[in-house]
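The other protein chains are all here in position, but one chain of the complex has been omitted.
Residue numbering begins at 1 within each chain, and the chains themselves are lettered A, B and C in the order written.
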Amino acid sequence: MQVKLRVFRFDPEKDQKPRYDTFIMNVDPNDRVLDLLEYVKADFDPSLALRRSCAHGVCGSDAMRVNGRNYLACKVLVKNLNADTITVEPLLGLRVIKDLIVDMGPFFENYRSVLPYLINDEPLPADGKERLQTPEQQMRFEETTKCILCAACTTSCPSFWADDRYVGPAAIVNAHRFIFDSRDRGAEKRLNILNEQIGVWRCRTAFNCTEACPRDIHITQAIAEVKKAIITGKVE
Amino acid sequence: MENFHQYDVIVVGGGGAGLMAAMYASRTAKTAVISKLYPVRSHTGAAQGGIGAALGNLEEDRPEWHTFDTVKGSDYLGDQDAIEFMCNEAVQAVYDLEHMGLPFSRTADGRIAQRPFGGHTNNVTGKPVRRSCYAADRTGHMILQTLYQQCIKNQIVFYDEFQAMDVLIRDGKVAGVVAVELATGELHVFQAKAVVIATGGHGRMWEITSNAYAYTGDGAAIVARRGIPLEDMEFFQFHPTGIYKLGILITEAVRGEGGILFNGKGERFMEKYAPRIKDLASRDVVSRAMYLETRAGNDVNGQRFFYLDVTPETVNKYAELDGRTRPDGTPYRVTAEEIRSKIPDITDFCVTYLGIDPTREPIPVQPTAHYAMGGIPTNKFGEVVIDSQNTVLPGLYAAGEVACVSVHGANRLGTNSLVDLIVFGKHSGLRAAEYALGADFTPLPDDPTGYVREQIDRLRTGSGKERAAQIGRELRSTMFDLVGVFRTEEGLTQAMEKIQELRARFREVRVADSGKVFNMELMQTWELGNLLDLALVTTRSALERRESRGAHARDDFPARDDVNWLKHTLAWLEGDSVKLDYKPVVITRYQPKERTY
Amino acid sequence: MSSMKTTLEGYASYRGREGHWSFLLHRITGLGVVLFLAIHIVDTSFVYFAPKLYDEVLNVYRSTLFGLGEIALVFCLFFHGVNGLRIAYLDLFAPQNWTIEKTRRSTYIALIVTLVLWLPSAGIMLYKLLYHNYGLFGG
Partner (left out) sequence: MTTTTRPVKVKRTFEQTAWLWMRYSAFLLIPLAWGHMILQDVVVGVHNINADYAIQRIANLGWKIYDIFLLGFAFAHGMNGVRQVLRDYIRNPQTFQVVSIILLVVWFVITMMGAIALLAINQPLGG
């Protein structure tokens, strides 16, 4: 089928303002949007800049806006879009560096701010083997371990557009992953961090994050669980 | 000097191997990691099935069995001292990962869950053993995340989106690394006492591949251009179950959970090729079986693909036929729900890319380029060795897929790469730090960035008669058709000619984008150059090896030849030609035997 | 670099779904109501501070323009209330229901409930407006 691909372009060394380049191409409905961008690079304009690596939705490199909504370019197929015109733009809320590449700095800073690592200073089991954890305890937080830090969620969040100091859904998801891990002892610290101005209270349940998450994580639900833990003083 | 940095240890690569090395090196040495991708984007995150270790959580298992299986899987080309070391270390390594917080799937009594995987057996009964420790079907993702988290905790210094382009060596010692900062296009010089290369593999030179775009063999190509040989490059693994046409991997764990392969006639063809462990035979065996079936006209619709079936009906039917039981002795039976919970990501891939639910319909699969057994030669401490006498190059280390220890020999067993990353990543890091403690900085060469600038200039000033994208396409199809699962003298010779042609044409390429900021065109063209170098080495090494062993299957020399070829290839890239030498395989306990499954 | 511009661009161009527009509507209606309420408290207090002024203000309120605004206001408060109740209930008592399916469904239900409350009210108000201001229906 034929599609019209409109791509956001911006070269900081040449352009004052961004522009959109249009490419008409014949594609397979099963092609990924990432494939289309690769065709552009191979056959039309090799200077198009974007990040990508795994090409099957597990590395988190290529989150971008496609027809106005955040996706991983490698996880959205042409046929999923139901449109002859496909517009590809960089993520909102982060500084555009070049074409589809944005500055991920603030995103990773927010991620780091919630202490995203296991905290447990208690002695290890005497036999040197694993800490025990039942399947139920593991399932409690399994969902949020799936996060690939692609930023599709955080950059779809109106609260983050307004102020990038809001830690954002991705950071909360990663805090959730540890708060509800029965082996972790740092829940208190993280909850106190998220209880601050820039924390969970900025979430207005706008839900764009959950809709955008390519890993199908129930983000808003996870955020709500964190809020609940803060209010009740109980991690369940 | 601006853009100059000094560290005791520089780790190039932020995947599993690199992060492991950095974590251990940073305990005693000033360490930094350079990575062209954000570390969490590394290909380790794509690993699905699991990490092998003889924990014996569900049934009896021993590191010795793991060792033997690995030796056998390697078609006896693996160095047995290193394999034994790795399999013994694996157990503690997995516990270490758990202590770092890795969310393994669990057994009912709270231990790390384990599943069967290709080639891993109980050495007494010969039956598959549950050895692969897993976190659903995203074990690699969890390893990568966990290690990155620990690096944050330990405040490791990262230079994210810095692409290494050269290793500086002076007076036979490592002096540092030259890297380009992608965001600015500036060159940076990192002076270091020790450098650990952990840049992963080069599977992007094949058309159908499970490998990431970033898998362009940068590390191997960089050191090869500095006169260091590459070992066993002819051995590249083709995984039998890539999604048809796309190459996306369907982990062996699908067969571990009971999935069955069928040909176009609806036959379970693996019965013919591996009567004992059938669908769980080692990867080279299954990929070859598929190729042979295709040649016999047994592929589906004559389109060179097969079906991998994990619908509960099929799984249960064949589990009954095979007499498969659960650890507690009850017959093995599954529901669609259970399958989905064991392989959620695979289910997701099938739904997204094929529009099918794998618990209802079979998955179309074909062999896909997957893993480089060959790479930068090292000993079991991760020290790079540069000749047949295993002479160490002081200060240079390599770990992970880019390295060839060699623990995988001619064919890697599933789950063993993650073990390799963790074990040798750790030890290379420890060794590098130890070395740095007792060493001085080697003075930098006069113009440290000269060689890199020369390479860049060439890409910017070519005649422009040729297009990189076209050369890349031709390279990938040539490699897939002629240097793929099966090889012949004729095909390899043809491939050599084609690669030389492509290399000549590559000199006519000119990068159009003259900018500095995120000049991806420049970097990707440079990466194509790396692939062209490694393709040359691979093909030449394959042409010389006149036997079939593991992943290297020669139609014209179908048998393994231990008399002449039980040895590692060392290949030096010298301009447009390749110099070869060989070194013996370390054999300790297990004498080569015929390999059947 | 997040800024008002990004925010407005996002509001205008991001193709969010039910959650996004209900967030926007909740915010707009909330702000609308609070603006009205501030004025309304002040004008009502005129009954005490300046009774004459109060009647004049009421006259303004009786104009057609304000009448239509009042109908919109009622919509705002109904929507804001129903949706606010939905949010408060989910947040406080059923956080596990913040899933895609349930959120979509609850948003639609909130909208329907709003319309069920608002349409009859709007009808009555419109009737009165036409009756008083245009002499329709025998007014």
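The rule is simple: a contact is a pair of C-beta atoms (placed from the backbone, for glycine too) under 8 Å apart; a residue touches a chain by one contact, two chains touch by 3 or more.
Since the structure is predicted, the reported quantities are computational estimates derived from the model, not experimental observations.
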item: Chains shown that the absent chain touches, full complex; value: A, C
item: Option touching the unshown chain, where C:Leu31, C:Ala94 or C:Leu136 are the choices; value: C:Leu31
item: Selected from A:Asn30, A:Asn67 or A:Gln137 as touching the chain missing from the view; value: A:Gln137
item: Among A:Val66, A:Cys209 or A:Val235, the residue in touch with the chain that has been omitted; value: A:Val235
item: Touching residues (missing chain, whole complex) on chain C; value: 4, 7, 27, 30-31, 33-34, 37-38, 41-42, 44-49, 51, 54-55, 58, 61-62, 66-67, 70, 73-74, 77-78, 81, 84-85, 87-88, 91-92, 121, 124-125, 128, 132
item: Chain A residues touching the omitted chain (full complex); value: 134, 136-137, 140, 159, 162-163, 165, 182, 187-188, 191-192, 195-197, 199, 201-202, 227, 229-231, 233-236
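What we mean here is this: only the chains that are shown with their structure count from here on.
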item: Chain A-chain B separation of Cα centroids, rounded to whole Å; value: 27
item: Averaged-CA centre spacing for the pair chain C and chain B, given as whole angstrom; value: 60
item: Chain A-chain C separation of Cα centroids, rounded to whole Å; value: 33
item: Of all residues in chain C, the ones touching two or more other chains; value: none
item: In chain B, residues with contacts to at least two other chains; value: none
item: For the chain A and chain C complex, residues of the former touching the latter; value: 65, 67-69, 92-95, 103, 156, 158, 160-164, 204-208, 210-211, 218, 220-221, 223-225, 227-228
item: Interface residues, chain A side, partner chain B - complex; value: 11-14, 30, 41-43, 46-61, 75, 77, 97-99, 101, 104, 108, 112, 116-118, 120, 124, 128-135, 137-138, 141-142, 145-149, 177-178, 181, 183-184, 216
item: Touch list for chain B against partner chain A, complex; value: 37-38, 40-43, 45-46, 55, 92, 95, 98-101, 103-112, 135-136, 138, 141-142, 145-146, 149-150, 152-153, 183, 212-214, 246, 248, 345, 348-349, 352-353, 467-470, 472-473, 511-513, 515-521, 524
